[in-house]
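Removed: one protein chain of the complex. Kept in place: all other protein chains.
Letters A and B mark the chains in the order given here, with residues in each chain numbered from 1 onward.
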Amino acid sequence: MHLYYENFLFISIFLSLLCGILTTLLEDGRKSRRVTLVMLAVCAVLNGIVFVNTSIRGEYFTYAMGQFPAPWGNEVRSGPIESLLATVFCIVIGMSLLGGGRDLEEDILPGKINLYYIMMDLLTASTFALCYTNDMFTGYVFIEIMTIAACSIVMAKDNGQTIVATIIYLIMSMVGSGVFLFGVAILYSISGHLLMPNIMASVTKMFTAGSFHYPMAVVAGMVLVGLAIKSALFPFHTWLPTAHGSATTSSSAILSGVVLKGYVILLIKVMCRVFTMEQIRQLNVNDILFVLGICAMIYGSVRAVRENHSKKMIAFSSVAQVGYIYVGLGLCSTAGMAAALYQILAHAVTKSLLFISTGGLIQTAGHRKSLHDLRGMARRRPLAGIGFTVGALSMVGLPLLAGFITKITLGQAALELGIPRWEMISCLTAIAISSLLNAWYFIQATIQIWKSEEEDVQDENGPVAVHAISPDRSFGFAVVSLCVMNVVLGCFAEPLVRLLQHSVALL
Amino acid sequence: MSFLQLLHNLDINRYEAAAVCLFVIGLCGLMFNRNLFKKIISMEFMDAAIFLFLTCNGGVIGHLAPIITDPSAAPSIEVYTNPLPAGLVLTGIVVSVSFTAFGLALTLRLYKKYHTLNIDEIIRKMKQSEEY
Partner (left out) sequence: MKAPKWYRKLEQWVEGDARDLKEPKAHDESITESTRKIENHNGPSLIRASRSELISAVSRISAVICCFVLLVVMMFTVAFMPTTSTESNVTMNETAKRYIEQGMDEVGATNLVANIILVYRGFDTYGESCVLFLGATAVIMLLANDRKNETEKDRAAQRLSDKLDAKIPNQVLVDVTKVLMPVLLLYGAYILCNGHLSPGGGFAGGSLIGGAMILCENAYGVNKVRTFFGHTVYHAVKVGALVFYAALIMYTIFVGSNGLENIFPKGTPGSLLSAGIILPINIAVGLEVACTMYAFYTYFVRGEL
């Protein structure tokens, strides 16, 4: 018999799958929205219970998904990190849906809105499955579910731009999953297993025997590249700005906040559980991730400075922030891994906040999206302005906010390398440059949106038409709670970072 | 390992080598074709290559397909091939079918809107027609 909370893993996965399937029968958009939100709340509670229990016990557990034990059947596995990530993702998805609710009603035709919520439910299910899976092939199947759901929520707005963005996204994802699956197939033919601990055992055996070193490096490279394409690491980021910039508000928030991270979690599992960090370092794969991460940090920020489209600016900032995650992974140490995990949490909370509040500002400006048109909008809708400011300051790295702790932990992880190697120097330099550039464009944008309205008159297009926005309670709730989460992550970071560092060993 | 030995290995693993060639052809097609329809066909190539690779992973020449014809005799690993890759391929095929349908639906919509299948042309028309 398992402990009661261990059943929650499969219950939350199947609950979200079943909600998605049953939503097909609801023609009414409002009802399906309610069903999805309730499901998300229930799942957040269930995963939260798992998190509390596992972190108190400080151990992980495995759960067989079927009649037969692990090497023969499927298996899921959870420690504190997995359940924490699942809980936070659940909350972020819920908040994004709440915050972008009005845009959803405007952007999607009433007959199709329940289909959007189906996608959302299955996206949630695949997030859980990717957090908890212990099997490479299950990982592949749920990656595909996540990809289709993510593509569909991009195209839900259904104008030319989003459909073009979707097909580019789909093609890039196809390449990514093809390369990933090929990597898994080669790994299977070398090790004869699909379950992560078993693969690890045979990989370790081969490493000590010194055989199959070359195919192993290729496998590690293929799996990592496949997942990097899907999570928009630097040279493969081309699909991201169009997709995230043109989708509806909730979709952008969820894509940036959750979907990119889902793939990264699988990547972390591959690095820690299929190989060990020591082996990854021997294969030199981490250096590739590190260099690309550094490039992404700088390139994303530079492009964001030059961008005038408000949502695309935030999307390019996502490219840079994904770079932070990969730099943490590329350091390939416990501290680096903890920094990457913290960045996953911090970025999920901050980026969804930024997208939602930008969506609010854009609504006030009458659906004009360039930064120029958003001038003075924060005064008309202060809550959205405050949300944007908090998010922007967190990205810049103001103390007491989540983004600051990311930079600090990442810097500490780099310093922990000891001797001043090139990694340490380049990492610290990249953090400095990226923070400066972040400060440049985010503070500029923040000043723009808070400018006084008199200056609007000098606008050559004439003043932006005032759009009276009726109070939107769910939007306010989402913005406030995401702000609070941001501050909590920033102020009480120390125990969390310590927990993450301890739990990396459990991965 | 000497070069001859490598060639010998390549000869034994010739189905895998063919799968690798197919995979690279598919990848090339996916990158170079500007036609959306051809891109989707190339994608099918890639998937087929992976299925070929997986299938020959489980095979041993001389063994039977994993379907027991005589339930009274005890089955042995010396007689049948590995059934697991077949299951994986089945899963993969269904996934690739859904992806193809999705891609084709997107292509259809784009064709209805822009009257062309060329992705560069579509992007250009999109930038022209919609406010940036």
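Basically, a residue touches a chain if its C-beta (ideal position, glycine included) is under 8 Å from a C-beta of that chain, and two chains touch if they have at least 3 such contacts.
From a predicted model like this one, the values you see are computed outputs, not experimental measurements.
Colleague: Going by the contact rule already stated, which one of A:V50, A:M155, A:I229 or A:I280 would touch the omitted chain in the full complex?
Modeller: Within the whole complex, the residue contacting the unshown chain is A:M155.
Colleague: Of the residues A:I21, A:L400 or A:I447, I need the one that contacts the missing chain.
Modeller: Answering carefully, the residue with contact to the hidden chain is A:I21.
Colleague: In the complete complex, the non-displayed chain touches which residues of chain B?
Modeller: 1, 6-7, 9-10, 12-13, 15-17, 20-21, 23-24, 27-28, 31-35, 38, 56-61, 65-69, 71, 74-77, 80, 82-87, 90-91, 93-95, 97-99, 101-102, 104-106, 108-109, 112, 115-116, 118, 120-121, 124-125, 128
Colleague: Tell me which stretches of chain A touch the chain missing from the display.
Modeller: Listed in rising order, the touching residues are 1-2, 7, 10, 14, 17-18, 20-22, 24-25, 63-68, 71-74, 109, 111-112, 115-116, 118-119, 122, 125, 129, 135, 137-138, 141-142, 144-145, 148-149, 151-152, 155-156, 158-159, 163, 186, 188-193, 212, 214-215, 218.
By our rule, only the chains that are shown with their structure count from here on.
Colleague: When the centre of a chain is set as the mean of its C-alpha atoms, what distance in Å lies between chain A and chain B?
Modeller: 28
Colleague: Flag every residue of chain A that touches chain B in the complex, lowest number first.
Modeller: 137, 141, 144, 148, 151, 155, 159-161, 163-164, 166-168, 170-171, 174-175, 178, 181-182, 185-186, 188-189, 194, 309
Colleague: In the complex of these two chains, what residues of chain B are touching chain A?
Modeller: Per the touch definition, chain B meets chain A at residues 16, 23, 26-27, 30, 36, 39, 43, 46-47, 49-50, 53-54, 57, 84-85, 88, 91-92, 95, 98-99, 102-103, 106-107, 109-110, 113-114, 119, 122-123, 126, 129-130, 132.
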